[in-house]
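The structure that follows is given in the form of structure tokens.
Only one protein chain is missing; all other protein chains are in place.
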Amino acid sequence: MQTVDRHLLTIIAESLLEHRLIDDVKRLGARGYSIAQVRGEGATGWTIESWEGQSVRLDTVVTDAVADAILDHLSAHYFEHYAVVAWITPVRVARPERY
Amino acid sequence: MQTVDRHLLTIIAESLLEHRLIDDVKRLGARGYSIAQVRGEGATGWTIESWEGQSVRLDTVVTDAVADAILDHLSAHYFEHYAVVAWITPVRVARPERY
Amino acid sequence: MQTVDRHLLTIIAESLLEHRLIDDVKRLGARGYSIAQVRGEGATGWTIESWEGQSVRLDTVVTDAVADAILDHLSAHYFEHYAVVAWITPVRVARPERY
Amino acid sequence: MLASAVVDNLLSAPVVAFIVAATFTLLGADVRLPEGLYGILSSYLLLAIGIKGGRGLGEATIDELWAPLLAAGALGVATPLIAYVLLRRAGRLDRVNGAGVAAHYGSVSAVTYTVVIGLLESRGEGYEAFLTGLLAILEVIGIVVALSIARSSAGASYGEAILEVIRGRSISMLLAGLAIGLVVGSERLASVDPLFVGLFQGVLTLFLLEMGVLAAQRLRNAGTFGLRIIALAVVIPLVNGLLGAAAGAAAGLSTGGVTVLATLAASASYIAAPAAVRIALPAADPGLSITAALGVTFPFNIIIGVSVYAAYAEWLT
Amino acid sequence: MLASAVVDNLLSAPVVAFIVAATFTLLGADVRLPEGLYGILSSYLLLAIGIKGGRGLGEATIDELWAPLLAAGALGVATPLIAYVLLRRAGRLDRVNGAGVAAHYGSVSAVTYTVVIGLLESRGEGYEAFLTGLLAILEVIGIVVALSIARSSAGASYGEAILEVIRGRSISMLLAGLAIGLVVGSERLASVDPLFVGLFQGVLTLFLLEMGVLAAQRLRNAGTFGLRIIALAVVIPLVNGLLGAAAGAAAGLSTGGVTVLATLAASASYIAAPAAVRIALPAADPGLSITAALGVTFPFNIIIGVSVYAAYAEWLT
Partner (left out) sequence: MLASAVVDNLLSAPVVAFIVAATFTLLGADVRLPEGLYGILSSYLLLAIGIKGGRGLGEATIDELWAPLLAAGALGVATPLIAYVLLRRAGRLDRVNGAGVAAHYGSVSAVTYTVVIGLLESRGEGYEAFLTGLLAILEVIGIVVALSIARSSAGASYGEAILEVIRGRSISMLLAGLAIGLVVGSERLASVDPLFVGLFQGVLTLFLLEMGVLAAQRLRNAGTFGLRIIALAVVIPLVNGLLGAAAGAAAGLSTGGVTVLATLAASASYIAAPAAVRIALPAADPGLSITAALGVTFPFNIIIGVSVYAAYAEWLT
């Protein structure tokens, strides 16, 4: 099967940010995303698996440029004050026109 | 630790397809898989996070050939009419005989 | 955005092991992790999606050395008797000091 | 009579909950129940309905059963065909989408059924308790008939789709409830009545709160599908309901029983049918059916329809 | 009087469940309810409280309502300001953290409200049923006022935070319940009473079991924030509770009603406020507020506080 290279951007964030992150990634060029419930620990002293809601994991397969734009946006708006973590994985997809 | 290269195939699909996808990947050579509940948006106008059930995310670590065979199968049988998305990530595993 | 290379170690294990795995990865150098609920099938005859609890998926972004140390540990302590699967993916992250 | 039935129904807790939730949702407020509760409530309702029906079935004789059974069978065939013809002619849908939507109208909605039962009980009107058994039958036949229309295009997945319906949770839970009600019997069921009878209206209220949110979300999209489809989503139930009332009267049911059968015929499935159609007719647009069945027909039926069907029944018996 | 109220409250099933769960958790035993149940129970409680309030509101006249409404408005402004001043002066918090924590104390806790209602009912003491309506109002105003203090630093997200509170599940569920209760009315609600009335104390007990676990987990961290904050988490409710009692008495409420209003003023939000503060004041430490509101104030209020506020009310009416 013919595949092309894309980037998978994975974001873990406190669930409060879910709607904002969805808006952000769509505005910055993502054509789709998937969200799952997760819990975890990180640098934030206060576990973000708060008693109220869990964290969300957002995965979106995008082009190199979009991945970078979203990462820049996260860094500018969320990294300082919110419990947010993100990483980029190289992936291959069929149907390049979709991502 | 000695590791070998394999491929991680990730499929996101409407939950209705869960049983069929499991049968497919097993038949095409996957020796294991993991499934998680997700929700999301994509090209399908109608959000597949239907009011009835969410989407499923199926991850399976397989050989290059198996990954390609499954992707071909998805393309032939599901890509047109169903809300299905898939990508392949290069991974390293211990215990090569298991995948 | 400036990024550096790290490794994403993904572990799928019967949920009984959750607390032990968390202790292990933290002790071996992981600075954070995320856990999600999954179900699946693998080499273990007895589906680990037992009627009691599901399996857990633990993702942790770490340095090369830490990824190897954790994989060694898994191999020494869990691979034989427990339903545990693990793989390593190359990823890029911002904020290298966090992982 | 009609007016008083409308008011009785409109002011019942479940229907008010539905309307409140839909209104809140349209205003942007979040009244969704937590994830996971939807499945729990719907399983409970199906089981409870089944148990109630099983109890009733245990007290029915074969003599009472055959005519209503025949009527249900006929309705299972006629209602999807009527829907199909209307959807193709008046709705201008193509064959696959016509059959897909028709399957929803051929099948039934268990929740609409519970709303009409609630209305009857609040008015102290009796009905044949064994009718729940017909619910399960009607749920299947209508889907089978509608899918058969587009069968040639469906191929191998046709059988799979039917199996999916029969073995799926929706019908299985109902049948499990029927079996439990039938075997355990009224007297021994007393110990579980606080759960399955006492809480029923309350759980239905919670469930309709959630349905209000979902219906409002669907209703928002309704625009995309055009006025024709929306109009048909009201016309089809009114036609099928009348047919159901006639069939019920012909089968000799009581006024309450006729109301129930009419409501079943008029109701549209949004649980069993979508899954089956998705499998058998993947090319059909699922948004179309769900918007019609859940966004328009369901609210119409539980808010106004059931009172109309009660009036049909009044008139025909 | 105070002693007997303390005992009545202390030995009630919900409070005992809270204490047992907290104790077990501190001893390392796992009594957490399964994931997902927390959300279900809290949605149920908010709806049930709302329905009850809506029922009461339906029987109240405008004449009875305006004075308590005014009192609630005044408390909504005064309690977060008092909290802010105490937290900055005595607690030595900076402006952002002071405002963040103050928003929690300006808002209210619906569960604390249900505990005081339970105490009143077990003692056969009446109260104005429409007070539930004030719950929703107080929940919002206090947050708005507190966030306004730090507004300049908050920027664009201020409005977003307020919207988040108003449209969020916590207030929406309460308002949906109020609407349902009001429209359906006492008589027709009888069919859903087994769920929303009959099970109320039992569900509250389950919920407080879970809260006991969460509070104990928070309490463990309390050390990190220093004794000053812990002490303030007891002092602020005692002060705000007195103010609430005075406002209630001035508004002409019954002894029971004064107890309720005092408890509302004294209680600290741990659902609506955290989300709002997180959005409007991201630089505020969420651990600080939650530990104070959930780890200290909440247990203090439901175990001892409510009895103190009952004594305030006794004394002022």
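Every chain is named by a letter (A, B, C, D and E) in the order it is written, and numbering of its residues begins at 1.
Please note the rule applied: a residue touches a chain if its C-beta (ideal position, glycine included) is under 8 Å from a C-beta of that chain, and two chains touch if they have at least 3 such contacts.
What you see is a predicted model; the values in this text were computed from it and never measured.
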item	value
Touched by the hidden chain, restricted to displayed chains	C, D, E
Residue, one of E:G91, E:P194, E:G256 or E:P282, that touches the chain absent here	E:P194
Contact with the hidden chain (one of E:L2, E:L33 or E:A250)	E:L33
Per the touch definition above, residue among D:L57, D:V116 or D:M173 touching the missing chain	D:M173
On chain D, residues whose C-beta touches the chain left out of the figure	36, 39-40, 43-44, 47, 166-169, 172-173, 175-176, 179-180, 183-185, 188-189, 191-196, 198-199
Those residues of chain E which, in the complete complex, touch the missing chain	11-13, 16-17, 20-21, 24, 28-37, 40, 118, 122, 194, 198-199, 201-203, 205-206, 209
Touch residues of chain C, complete complex, unshown partner	14, 16, 45-46, 50-52, 80-82
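Everything that follows uses one rule, which is that only the chains that are shown with their structure count from here on.
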item	value
Partner chains that chain D and chain E have in common	none
Fewest hops from chain A to chain D - one hop per pair of touching chains	2
For chain B and chain D, chains touching each	none
Pair joined by more contacting C-beta pairs (A-E or A-C)	A-C
Rotation in the CA alignment of chain A with chain B, degrees, nearest 5	120
Whole-Å separation of chain centres (CA-atom averages), chain C against chain D	46
Length of the line joining the C-alpha centres of chain A and chain C, rounded to whole Å	19
Sites on chain B at which at least two other chains make contact	36-37, 89-90
For chain E, residues contacting two or more additional chains	none
